[in-house]
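Following this message is one structure expressed as structure tokens.
As you look at this complex, bear in mind that one protein chain is not there, while each of the others sits in place.
Moving on, here comes subunit A:
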């Protein structure tokens, strides 16, 4: 998709099921305002008041706190020049194969579910256009896929000159409290990042509960190859506002010295610079989602002053 597609204004009445649109602009001074903030079932967008100058916060919520097979969310976001948008979720994005407790007779008639819901995947498509000197902070809670759930997430980011972005994309092994660990059927996440019309990174992660049969070798299940960790996070950092954060993390990374370990650490991370050092990709894995969250909260501390203490606390609550 070209940047102009992402920036083309959409008529609000044309938003289809699961659609959403956020357009943030700057008025005189430090006042930011939503030219558009609209969504349709099952997506819901809420914007709490924030005190930080030039910063707006939007919560992307789903009815019932989760998504089911067949659900399609299509969110389009424009972050206007010299504004900052923080996009959060409330609690992890839970992906069910089917809506719990749903029976045909109990379906709300105003929201008929597609008949194929139990077999088709849940899909979230998000397109972001970040204008010059603007910043996007995409800091959701992790995605948690429940037993047999199938999930696709495709995010595209178009950053203009001097635009910045912090993009967090993470997932957990499932509903551990119920003994569900890596028992979803599919998790697909693509992050396609463009800066000034040039692609700088395209990360596509695919986890499928579908090991090949290479008998006599044992089948490798997801839990075999991801053990001992239950949470994986990828953070993309791009643009001038996050240079101090990249620099600090790089320095910290370079001081690590790995000697022979007898067992894996409880948390592990890696950092790779891309786009001649203008961007960084940080990957983190931890025994528990909470371990990863605490690590991220500390590692991304420089973001706090960009979005305000309260908002930062909400992001990593």
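One rule holds for everything that comes next: a contact is a pair of C-beta atoms (placed from the backbone, for glycine too) under 8 Å apart; a residue touches a chain by one contact, two chains touch by 3 or more; residues count from 1.
Simple rule for what comes next: contacts and distances are computed from a predicted model.
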Chain not present in the shown complex, as UniProt names it (candidates "Urease accessory protein UreF", "Decaprenyl-diphosphate synthase subunit 2", "DNA replication complex GINS protein SLD5" or "Armadillo repeat-containing protein 8"): "Urease accessory protein UreF"
Which of A:16, A:51, A:177 or A:215 contacts the chain that the document leaves out: A:215
Contacting the left-out chain in the complete assembly, out of A:180, A:203, A:288 or A:304: A:203
Chain not shown: contacting residue from A:128, A:146 or A:229: A:229
Interface residues of subunit A (partner: the chain not displayed): 152, 154, 188, 190, 199-208, 212-217, 220, 224-229, 232, 234, 253, 256-265, 268-274, 281, 283-285
